[in-house]
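A single protein chain has been omitted; all remaining protein chains appear in their positions.
Right, chain A next:
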């Protein structure tokens, strides 16, 4: 009783306003309902933590890709997609701050790992196929869309009316990722030999990352 009450009290008290760093008050649109018990808070926390870390990682992967592809014909396109990911990350930063969700401890690791993954895989793809291939992008976007889809499913199975705003946000991001994937496919990303291997590697990576992030 104590814990559930405390949990609700903490979020009630922080409802509707928060103090930005300069001390001015910012009224925020709440994307989540206040959790009714510890279990729900834990579930939402881990979901948001994974999403936030995912967008952060995607950011770094795009940065890695740009390091390789910035002078090719697909450079501007990758830059555009990267800017979109930056917007997603901003949104998640907001949600995390608003709802007092702990970010993952592994962010510095994600920083390096994402950049390395983006850069190395893109280089490999470029060596195997034409320059400026977007196979890495497509594989990453595919994994992320799958992940968002499964989250949408979880929320819908639980209680769709309760999480309308959050569902909206996730659906929007999911659609963005799918669009990026389709754009990548249009640019013949799949023509890379060993594309399936690349895709599998990235999918396994993402699944392992999600597993770890839900816990740490």
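Throughout what follows, a contact is a pair of C-beta atoms (placed from the backbone, for glycine too) under 8 Å apart; a residue touches a chain by one contact, two chains touch by 3 or more; residues count from 1.
As a working rule, contacts and distances are computed from a predicted model.
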| item | value |
| --- | --- |
| Undisplayed chain, where the name is taken from the UniProt record, one of "2-(3-amino-3-carboxypropyl)histidine synthase subunit 2", "Cytoplasmic tRNA 2-thiolation protein 2", "Superoxide dismutase" or "Ubiquinone biosynthesis protein" | "Ubiquinone biosynthesis protein" |
| Hidden partner chain, touching residue among A:43, A:63 or A:96 | A:96 |
| Hidden-chain contact residue, picked from the options A:105, A:127, A:158 or A:197 | A:105 |
| Hidden partner interface residues of chain A, rising order | 1-6, 8-10, 12-14, 17-21, 23-25, 36-37, 52, 92-93, 96-98, 100, 102-103, 105, 107-108 |
